[in-house]
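Omission of a single protein chain aside, the complex is shown with its protein chains in their original locations.
In this document, chain identifiers A, B, C and D correspond to the written order of the chains, with residue numbering beginning at 1 in each.
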Amino acid sequence: MDTETVKTPNNSPEYTEDKSSDEVGKSPYQLALRRFMKNKLAVIGVVTLVIIILASLAAPLLTDHDPTDSEMLMIERPPSSEHILGTDGSGRDNWARLLYGSRISLIVGFSAMFFTLIIGVILGSISGYYGGKIDGLIMRFTDLVLALPFLVLALTIMSLVENITITLFVTIIALVSWPNLTRIIRGSFLSLREQEFVLGARSIGASDMRIIFRHMIPNAIGPIVVNATLMVAIMIIAESGLSFIGMGIPQPQPTWGNMLTEAMSVRILREHWYTWIPPGLCILVTVLAINFIGDGLRDAFDPKSNQR
Amino acid sequence: ACNEEGGSDPGDEEEPAETEDPAEEEEPAEEEEPAEETSDEPVEGGELIGAMDTAPAGVFNPIFYSEAYEANILDFTHESLVGQNDNLEFIPELAHDWELNEDQTELTLYLEEGVTWHDGEEFTAEDVVFTYESIASPGYVEAGGIRTAFVTPLEGYAEFNAGETDTFAGVTAEDEYTVTFHFAEPNVNPLYYASYSIIPQHVFEGVAIGDMPTHAATLEPGEVIGTGPFAFTDMVEREQYVLTRHDDYWQGKPYLERITWQINDQSVISSLLENGEIDFVADPSGVPAADYEMVSGYDNVEIIEQTDFGYQLMGFKMNYRTTEDVESGTINPNNWVENPNVADQQVRQAIAYAIDRPGLVEGLLYGRGSVINAPIAQQFWAYTEDVPQYEHNQDTANQMLDDAGYVDADGDGWRDMPNGDEWVLDLAFPTGNQIRERSAPVIEENLEEVGINVNLMQPKEMTAYTEDIMTSDDEQEIDLYLIGWSLGSGDPDPSGLWSIEAAYNMSRWNNPESDELISQALQAPEAFDQEYRTEVYGEWQNLFATDLPAVLLYAQNKIYAFNERLNGVDPLPYAFANNPHLWWVSDAQ
Amino acid sequence: MDVKDLKTYFYLDDQKVARAVDDVDLTVNAGETVALVGESGSGKSITSLSIMQLINKPGKIVDGTISLLGQNLLNLSDKQMTKVRGNDVAMIFQEPMTALNPVYTIGNQISEVLRKHKKMNKKQARRRAIELLKMVGFPRAEDTFDEYPHQLSGGMRQRAMIAIAISCEPKLLIADEPTTALDVTIQAQIIDLMNEMKEKLDMALLLITHDLGVVAEYADRVLVMYGGQIVEEAPKKRLFKESKHPYTSGLMESLPSIYKEEERLGTIRGTVPPAHSFPKGCRFSSRCPHAMDQCFESNPDLIQLDHEHSVRCYLYTDE
Amino acid sequence: MYKYIIRRILIFIPMLFALSVVVFALSKAAPGDPFTTMLDPNIDRSVFEERKEALGLNDPIPVQYFRWVSSAVQGDFGESIVYNQRPVMDLIKVRFWNTIYLGIVALFFTLIVAIPIGIYSARNPYSLLDYGATGFSFLGLAIPNFFFGLLAIYFLSIQFGWFPAQGTVSGTDVSGLEEFIDRIHHMILPGITLGLAGTATYMRYMRSEVLDVLGSDYIRTAKAKGMSDRNVLYKHTLRNALIPIITLMGFEFGVLIGGAVITEQVFNYPGLGTLFLDAIINRDYPIVMALALIFGIFILVGNLLADIFYSVVDPRIRYD
Partner (left out) sequence: MATVEEKKMTQTEQESIVKVENLKKYFPIKGGILKRTIGHVKAVDGVTFDIKQGETLGIVGESGSGKSTLGRVILKLLDSTEGNIFFEDQDITKLNNKKMRPIRRDMQIVFQDPFASLNTKMSIEQLIEEPLLIQTDLSKDERKEKVNSLLKVVGLRPSDRLKYPHEFSGGQRQRISIARALAINPKFVIADEAVSALDVSIQAQVLNLMADLQEEFGLTYLFISHDLSVVKHISDRVGVMYLGRLVEIAPKKAIYEEPLHPYTQALLSSIPDTDVDREREVIKLEGDLPSPSNPPSGCAFRTRCPMAHERCAVERPELIHKGDGHYVACHLYDDEA
């Protein structure tokens, strides 16, 4: 044979593939962000949500009215220059309630998500990482909580307390909604646990904490973030549903949910669109925006998934 | 079993102590022709659909039912010995005549003959005795009964109830059609005690009182037996309750063949009226004030608006019970602790001046109500307008508060106590009645306008709320509270709500003068004279309005609406269903 | 079977075009075993899927002819194609674990083909399927018929796949890396089985693999693929003894052998470039130790060295 | 497979037990006792004490629990506090089937809409109908179901009069087929409202599952075998795509029951949901307990059925 043996000089740098230069050195998070930004709906979602958040923060600048102030002689007035969206059945300014209501709806959504996330991540990672008895215990408990429908459990607990404040409300909701997230996180952890890079981390002597926080959570971040996002939407809807049946954040505190309960009359539906369309739309738009974001995140973190 | 209906229906109110709620089921046998009547002749046949917004709990037994929705059925099926007329005077019903002895300790009633129960049995004096015996019998309360007030003044109640005697001496049958009520002491309003609905002895005989609430004849259509013009014959529970004509009704065969109660959500009732799917909406909620305008615009609907038999108030928590008392359930004024925040009469009056009550009526009630000044139903003979009126006037309020020494001492914009302490009034209110809920922030605002710092408490659901105010009033937190009472039509006696030791005296108003007047008004034999009672009650109302344990806010109007095809409607001051056997529809075939 | 100028491109999101198969000519004669070798990503699977017309979006067969017994498959309608697949041409896939539908029994999946193409009834199909299962070496074929894929081991599943593939006695059997996922001892069994079946049914066999050992052992003729193109074609012996293309030689060098003792392995530096960014000239130029200026300029054509050996390299343009 | 099912049922029993403990514990955590809500001042407190004693409310907690469970097993959940001491079971009986029917209609609606559209979407991704379906599912998930219900009542029932707004029947005097049609007619709006979120969810799941399966190796095998598109879709794709959906269906029971609480309220539909809500508002704990237990059993049975059905559809699960 006359062909020379081709040897790679041992220490010479390797040829690396030609990647389009903007992808080089991008962390997976940056790449996910890029993919996310390419998703039009998701970007629209973010913009919408940012606008809503800004509006809620800027509420005092956007209206002079106190959302809990009843003007007795200004009940159910149609929109005017004084009351942009008219007034409700207690003579409160709808526009102010919409703005301030967004605060509470968002606070409820986000903080419930946050609590749920904390519980879910802690329980899910313990369960998924350690497995065995503790896993069995946590999972049985999860099953048990799941054996009662969210609303039934939430209502039952709410009937036990007398004064429903926002904190309490959020706590109760979080207390009943953690199982799903826990299961998802456990599932990811269970499969990650057997992955070679986790074994690798253990083989270099990394501590459990390090493995969980440095290796497993970042790799489970996709489902965690996506589900956390969708959780916000679910919580906002749940709040409105509970408000509707009179078990939500109590009046006169404005939330979109309890604003919508005003629409429980054909007269309002027919004659006072300005009372129910705005909060209805706000819930719809916010939840849509959040769902768009959630979907965008899902695609960004897991480009293979073909869910839209 | 107090029946505060804490449900979602706006405009629905609490019933007070049992002493005042019986009249609901009474049917005065008024013979006069329906008032606003067309010249058309009544025709027989046809049916009617009425709507109520909450389903009855399901106990269709006059001696055990507890709420207005059940009353809606019982109003058609059961009758009493005596009824009431427009002026709230007692008139004959199942008893066509009666006699009273001199010292008003014995009332003898002569019953209609030939009255039949829905199942064809004849109605006799034994049924009357049986009814009262049941209420008085041991175990009645344990079984959930709450109507003992009708039998307590009767002779031999205590012994019979304690099981010491086998027969109840309070009500006796002289013969088949004569029955006598024996009172332990001279009674001021004996007919009131004879106004309870009668249940059939032949149906319940042998049923232990404890089993009565769950007996088929209490629960099931077709089994519930009364003497009324309609029999309860069918139901789809929680949806439809069907009343069918009692052909042998003693006052003549009713025109209508059938009346169906349908349960509809408040939110759609008005539009169902408009498109004719329902024919009438009446007690307990009627048409919401907010919908009045809309409903009155419907061509096919007629409206009857009348003052409600009750009132809404804002009470001052003048005293608190001690914790020990709360735990043992005792009400002992000697132990009460005064609430310094509202102890000053002048302050209470100033607050009354500060609240814009006409504004409330105009705004929240859409004008469909009236300001009320005394704690007796306006329809009663005992009601008087001749009391301090507290017309809305901020200047007066400010002046009075200044005079009382409640000035802003620390410059924070709020008035302080005369001794310089912070002065914050906690205002509690329940959920359930939308208008009342909405009035809370309005009142807060009114008071803040005169410099009073009001803290709106978290509203609570009705049961929890009344528990707070009544049974755990030792928490010493609440200063002001909102509540509404719908009153019984039988007697104006306010003792159930305002006598010092009444549990429902939520203000813990401790004014011996008031108790003095209240008992004076019931004192035999002077009180046999209604004039006298009117006078005493006038005095009491004045005392009330001056000492002011509560600011009476408004009385909401009941708005009854019905399809114009329905004729013969003639509501009483406290109820829509009056002589339904005379109702008829113009389009019956 | 004759494939000419086959081009299958993938149109990627960002305007890029992956030329996964670019100008492939390939002939398989009846009774012959042709091996298609090449590294991962060289386009072997896409070539075979193109023949079956199972290319999914965003891929597309852009050009070429695929004629089977004189009939151009690319001109057939979808419906006509379903008659060809499984009947005239059958295919075996690499992954025995996932290539069978987990929810149907083996028997069901075999008789399905028979019923479709041979119009057999249920009973006939069952009988024939059991025969086939026996033929591919299932001793308890009756039982196996009613078993589900997850109850079989990898080798057994691959045999079941073969049973499906040969059930209609196709003219051409395409085996895309049929043994890569299997152990050597099983691999020997499976390839022997395929050869046996080929012989028995007089099929043509297109064997796709990256394992030169398998090629050396079983093929008649070999095509070496790189970057979506055939870079060398020769009968087996000639290829192994006198490989011409630097890539082919490089592959041979880098293979450790159990019979030789080599201290160091030869290597080809770098990796296969992705199909959407081949170098401008010869696709191997970026890794070729002999690359000349010319190689970076333009892509050489396939040069016919003699009637059975051709190569795509400028080193041989002069000869 | 039988082994699997038996095991699944055996797991069910301790879950049931745990559930009953939780439900009981929740009710015991409630402040006060049934009699604190009986405020009537004319009734002597000692009467309450006697009744408490008689009801055994002063017994040790485990004894109370045992008594409750053993009578619950016999279908006796005690007496309602608010509904005048009516047996809880009586109250539930009347409404039980209403809720079941409503759930069935909702589920039916969900499946009948979601599955075909999901399949269509997956087979024709990025087609007009696919975009429509995606839009629908986004909206379906974003709109609170009570709000949808209100709009449905307003437009479909009141403005157009197509459907009755409330209740389960128009009258008491229909029967047979007529009654059946009448009932269905009444259940359409609440059924759709209740099923809306599920429909949206399943449509998306179905789409992605079918897409997933269509991309799998065995579908390629089936195509390579020359199977027609129909066969590939109905035989090879659907069954595999339905497997994950079936697992989800187990959870759907919980969603339906939770949704029923609100939906029934909107439509004033006399089912367990409205009963539950009334009981919660009135703190009628015997009813709350009974219903919580029943709902829990629904869900557990739902999961059980899903698992069993799953084991039928997916042979891999049968032998582990």
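One rule holds for everything that comes next: contacts are C-beta pairs under 8 Å (C-beta built on N, C-alpha and C of every residue); 3 or more make two chains touch, one makes a residue touch a chain.
Because the structure is predicted, anything quoted here is derived from the model rather than measured.
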item: Omitted-chain contact residue, chosen from C:Leu251, C:Ala275, C:Ala291 or C:Cys313; value: C:Leu251
item: Options C:Thr27, C:Gln124 or C:Thr267, residue touching the unrepresented chain; value: C:Thr267
item: For chain A, residues in touch with the removed chain; value: 7-8, 10-14, 16-17, 19, 23-29, 31, 195-197, 199-208, 210, 214-215, 218-219, 221
item: Chain C residues touching the omitted chain (full complex); value: 39-40, 153-156, 183-189, 192, 210-218, 236-237, 240-241, 250-259, 262-269, 271-272
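Basically, only the chains that are shown with their structure count from here on.
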item: Chain pair, C-D or B-D, that carries the greater number of C-beta contacts; value: B-D
item: Where chain C and chain D are represented by their mean Cα positions, the distance between them in whole Å; value: 52
item: Chain centre separation (chain B, chain D; CA means) in Å; value: 40
item: Inter-chain centre distance, chain A versus chain C - centres from mean C-alpha coordinates, in Å; value: 48
item: For chain D, residues that touch 2 or more chains besides their own; value: 150, 158, 266, 281, 283
item: Sites on chain A at which at least two other chains make contact; value: 162, 246, 264, 266
item: Touching residues (chain side chain B, partner chain D) in the complex; value: 1-2, 6-7, 17-18, 55, 57-59, 64-66, 141-144, 146, 148-149, 213-214, 219, 234-240, 242, 260, 262-265, 267-268, 271-272, 275, 328-329, 331, 461, 463-464, 466-467, 470-471, 502-504
item: Chain B-facing residues of chain A, complex; value: 68-76, 89-91, 162-165, 246, 250-252, 264-267, 271
item: Complex contact set, residues of chain D against chain A; value: 15, 18-19, 22-23, 26, 29-31, 134, 138-139, 141-147, 150-151, 154, 158, 204, 207-208, 211-212, 251, 254-255, 257-259, 261-262, 265-266, 276-277, 280-281, 283, 288, 291-292, 295-296, 299-300
